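My questions all concern the structure below.
Yeah, one chain of the complex is gone here, protein chain that is, but the others are all in their spots.
Up next is chain A:
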Amino acid sequence: MSNDARTEHDPFVALQDSPEFADLRSRFRRFVFPMTGLFLAWYFLYVLLSVYASDFMSTKVFGNINVGLLLGLGQFVSTFVITILYVRWADREFDPRAAALATTIGDDHR
């Protein structure tokens, strides 16, 4: 059941069905989904360690700096690194392809 009576000549449907668009979508998802899984797993590992392995996290590494503090700072580092990687990937790999596909529709259909 559809609540929109557009025909199959819809330019958006046509583009969505094209192999070029499928390629763009899968490139995007192949980058962002694993990356999301990775940082969420690393974050929750850190949270669980802090909660259930506080002895391990309290282990002193040098001076008063313990494992917990280092892993916490590691969360900052990983966040910065993922940001840099994603922005570089999106600027170089994704934007040119997305822009090329956007022009194939031509005028603004709205």
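Here is the rule we go by: a contact is a pair of C-beta atoms (placed from the backbone, for glycine too) under 8 Å apart; a residue touches a chain by one contact, two chains touch by 3 or more; residues count from 1.
Rule of thumb we're sticking to: contacts and distances are computed from a predicted model.
For the omitted chain of this complex, the UniProt record lists the protein as "Cation acetate symporter", which is one of "Cation acetate symporter", "Acetoin:2,6-dichlorophenolindophenol oxidoreductase subunit alpha", "Ethanolamine ammonia-lyase small subunit" or "ABC transporter permease". In the full complex, chain A contacts the hidden chain through residues 1-4, 6, 10, 12-13, 15-16, 21, 24-25, 28-29, 32, 35-36, 39-40, 43-44, 46-48, 50-52, 54, 57-58, 62-66, 68-69, 72-73, 75-76, 79-80, 82-83, 86-87, 90-91, 95, 98-99, 101-102, 105, 108-110.
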